[in-house]
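The complex appears here minus one protein chain, its other protein chains still in place.
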Amino acid sequence: MREALRQNRNVVIVGLIGLGIFALLPLFGLSGFAYRTLTSMFLLIVTAQGWNLIGGYTGYAAFGNVAFFGLGAYATGILMYRHGWSFLPTILVGGLVAAGYAALIGLPVLRLRGHYFAIATLGVAEATREIVAWWTPVTDGAAGISLPFLKPITLAQNFFYYLALGMVIFGAFLTWFIIRRKLGYSWIAIRADEDAAKMLGINTTVSKVIAYALTAFLVGIAGSVYAYYNSFIAPEEVFKIDRTLQAILAVVLGGAGTIAGPIAGGVLFQLVSTFLIFSKPFGIDLGQFHVTIMGIFIVLVIIFTPRGVIDLVTRSAREARRVHADQAGGRRSTWTFLKDGARATRLILAQNRQQFKI
Amino acid sequence: MSRHLLRSVSIGVILALLIVACQPAAAPSGNQPSGQASDCKITFGAAVSLTGKTAKEGGYVKDGYELYKDEINKAGGFKVGDKQCLIDIKYYDDASDPDTSAQLTEKLVTEDKVDLLLGPYGTNPTFSASAVAEKYEIPMIEGGGAGVKIFDRGYKYIFGTLPAAPFYLRSVIDAVLAKDSSVKTVAILVENDGFSQEVATGAEEYAKEKGLEVVYKEQYPSNTQDVSSLITAVKAKNPDMILGAGHAADAILIMKGLKDQKVNAKAYAFSVGPTSPDFRKTLEKDADFVLGIGPWTEAMKFQGTDVFGTPQKFADMMRAKYGEENYKTVPYQAASAAAALLAYQKAIEAAGSTDPKAVREQLAQLDLQSFYGTIKFSPEGIIVKPMGVVQLNPDGKLYTVYPADAANGEFLYPAKAWDQR
Amino acid sequence: MSGILIGQSAINVLLLSGVLTIAALGFSIVWGVMNIINLVHGAAIMLGAYVTFIAFTFAGIDPFLTIPISMVLLFGLGYLIQRNIINYVMRAPMLTTFLLTFGLEIIIINLAQFFFKSDLRAITTGYSGSSLTLYADPAANSSIEVPYIKLGALIVALLLTLLTHLLMSRTRLGRAIRSTGMDKDAAQLTGARISTIYALTFAISAGLAGAAGSLIAMTQSFQPGFGGTYTLYAFVIVVLGGLGSVPAVFLGALAFSLITVLTGLWQPGLTQAAAFALLVIMLVVRPSGIAGKAFYQ
Partner (left out) sequence: MSHNEIILTTERAGKTFGGLAAVSKVDLTLRRGDVIGLIGPNGAGKTTFVNIITGMLPISAGKVTYRGQDITGWPAYRVARLGIARTFQVVKPFRNMTVRENVAVGAMYGAGGARRSTREALRRADEVLEFVGLLDQRERHAEQLTLAWLKRLELAKALAMEPEVLFLDEVMAGLNPKEIEAAMDLVRQINQRGITLLIIEHVMKAIIGVCQNVFVLHYGQKLAEGRPEEVLRDPKVIEAYLGKKYAEQLEARDAEN
């Protein structure tokens, strides 16, 4: 995985260009809707980057990350609403509360593997939601907490946009920083073979708990920002399982265990789901079928590109380049390159489809 | 060369995707009455749930909006200054999701440039959507969220045509006490969501105020599939009155459970459920005697100068437009939705423009007699309106039984015991 | 706590556990044999409920007699889904199958919403709501009641559980399924066609989900989205009971019902939190469940 990244400097270049575009985009004037769509997308990416640490790199399929999102949101909500804190420090508290909670539940839960770990984390998240909903004196219970919003509008839009974008960069940087270090190696080793990792001297418990806590930190700060951004939080909304699933989908779409994966997947997921609500392809109103089509999209992606779109694109490009280089000089043109690329993509898709078949 | 190529292709793809995402993908389309000449057009925006958890109620809300739109356009639209303006409504489906609701409201305001906003259905989506409306200082009248917390945030542009949640079950207590002052004990079953909590707390406080003893009040989780142990616990308390604050599915589950365990109370009432057609359809005879509440029922005797005039007329028009089968009883959500547009009509006509601030000022001082009764908002923006009590009569119909001046049927009390039916 | 309260609660536990066993049984088999967390399960339960609803409302068939119909229809659907979709990810990591079934669930629920609308549905027969009074204390206005329809559902559920147990332990098909679950490569050597076995396993699971849907349709109202909660319950039940055998599912359902009913009496707002807390504790302390084994039997 790490080496796939090294070989594809292109991915990094594309990423930096994309970052530049996103950083400059507001200068060309965005509608409030575009601001919101992109800000939500960044927050989704951050939760995806969080999941990627435990799920992508360490190989522990956590299904309860929404608990951290909710705790982050509630930390901000309670501190701002009850204790009059200003917003920015609550982000840190939100992240730390989530990380602490992850460390606490991680100690027992990370002893489990596979499905059992997945279900245990799911259970923890559900139980956390119910407790927050029930614990009215502290959380205001199911009724939720309302927060004032930042004014004026343009300031708020840019503030949240760049804050969220900054968090995406932070998430990517954090990931990059760690995976080149011993800790990162230990995660990838654990994912490949936990017993072998132990025998090489890796304290897998510590590695996993750190991974889980960092995951929770990223997801928690996303939750914190969400709380203030949305100005309203309620248990059934901030602890919704769908949030975990969306983050996982984003990671899988882009490519698990890569830095660019959650970003590419988050962009793709948000664009597709937003597009489906509004678009009327060929004048056909998708109407209430937009959710169904999202489901079909998920199924197709899982069957055809289980390693994510980045893997698909880079492999296709590599293959096309190889074929291209073999061809006689006369036929080398952009057009033939694209054609080769398309053929390679088709082939890879067909291979992927058969890959896990019985 | 190929590396360079890949790079340019990637940039192109990203740009293309961004353009798709950030631009309106399709021209706003609505059902414009064609061929009819009009001076101007007023566009409303609404993100309602057409799929997801509250698709059903979202559908009622949309139907209410649509009926009003059709009728007012037939009548020539709104009179703004000296112009006649037809109205149009742009809808999106928020899939019952508050995040989507906020995103769509943002789109309606900043891209579709609608003049004014209508609310979604459900307390949580309303929270999110109303925050966007307030941010842009565009009025939003919503007929689908009654949580008091929506209105105690100091917002100025949000108005609600449903009475505040804590008032929901009060009229039931009044109605029962008016009939039988010997009633002593109440049990309250509460779903664990914000709206139901407010309803239950309001009912509990009021019951105590009236000298009743609340012998049982417990929360149950949303999406619960089994309430048998709650019923067992309630039965042990032997209450005179059983109140439920939750959603229609829970109300049905509780009624089935009460019958299963032969729990006999003198009155059963639910905040949500009895007025929805599904309640009678699913419970059939077991729905008899159950009390429901509504800010509006078709039996109420209101009179207005609007396109509907009376509740009965509104109900008949709903049935004519959407079919007898679908609207055996017309749920109040449809009426409160239509009332939202009616409130806009009067405010816009008074303001002489659709300027958000001017409309907001007019809404704040609105005092209007209509098919929906008096439409008048409190300083917080929520309608001030007594709740009517309805009862499912063994003859299969739904009668309004309280207050007396709106009643069109006899309040059957106490409810017959299960084994005597 | 009075005797009547205890008695009624015991009845509640029993009645609840019957339906939950059937609801979790198919989920457990697919998990144990195919190593898949099948999120489509809840959607299959939902479809079963609609089969019963339609057969009862439009053809007037007694809901108990619709059970075979929904089992057969869901069996067929399950077979097709496994053959044409899930089979492509049988060797994929767990996450892949999880997300795939998640996507499928979205599709099925939203299509159901389109065809059946999101109206609440329920089945009310002549005998709905009538119950057998086991003990009555007229003075205190209290009694212990056993609703006939739930009693019937319990009997059907126990019968189906027994049949499934026999199918898995006594028949050639059951043996083939079990050996496939234990070691798919070894099973291949014995001549079993793995893909067929998997398709049949999935179909059996869907058929059981269909039966669960029919039973649930008789006792509560439903709309297209209601199945997800049962998938979640199935998770908890399978973990509590332990993966690997039919009786374990029954034990798990019993344990789950006990927690639900007990917390329902004291602090109903925390029923799910209690169930999940127990789940996590169970996983950590005894991952194999109350009666779990490594494979299906």
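Worth a mention:
By letter and in written order, the chains are A, B and C; residue numbering begins at 1 in each of them.
Going forward, a residue touches a chain if its C-beta (ideal position, glycine included) is under 8 Å from a C-beta of that chain, and two chains touch if they have at least 3 such contacts.
Predicted, not measured: the structure shown is a model, and the values here were computed from it.
Considering the complete complex, the chain that is not shown touches A.
Considering the whole complex, the residue from A:L104, A:V138 or A:L200 that touches the absent chain is A:L200. The chain that is not drawn here is touched, among residues A:Y185, A:F275 or A:F304, by A:Y185. Contact between chain A and the unshown chain involves residues 1-3, 180-182, 185-186, 188-189, 191-193, 195-204, 257.
Assume only the chains that are shown with their structure count from here on.
Of all chains, the one whose Cα centroid sits at the greatest distance from that of chain A is B.
If you average the Cα atoms of chain A and of chain B, the two centres end up 36 Å apart. Averaging C-alpha coordinates per chain places the centre of chain A 32 Å away from that of chain C. Each of the following residues of chain B touches two or more other chains: 51-52, 55, 192, 219, 221. Along chain A, residues 130, 133-134, 288, 291 each make contact with two or more other chains.
Residue ranges of chain C in contact with chain A, taken from their complex: 31, 35, 37, 85, 87-92, 94-96, 98-100, 102-107, 110-111, 113-114, 184, 194-195, 198, 232, 235-236, 239, 269-270, 272-273, 276-277, 279-280, 283-284, 287. In the complex of the two chains, the chain B residues touching chain A come out as 2-3, 5-7, 10-11, 14-15, 17-18, 20-22, 24-26, 29, 50-52, 55, 92-93, 95, 97-100, 102-104, 106-107, 109-111, 124, 127-128, 131-132, 134-136, 147, 149, 153, 192-194, 196-198, 219, 221-222. Chain C meets chain B in the complex at residues 2, 4-5, 8-9, 12, 15-16, 110, 113, 117-122, 124, 128-129, 131, 133, 140-143, 145, 147, 150, 216, 219-223, 225-226, 228-230, 233, 260-262, 264-265, 267-269, 271-272.
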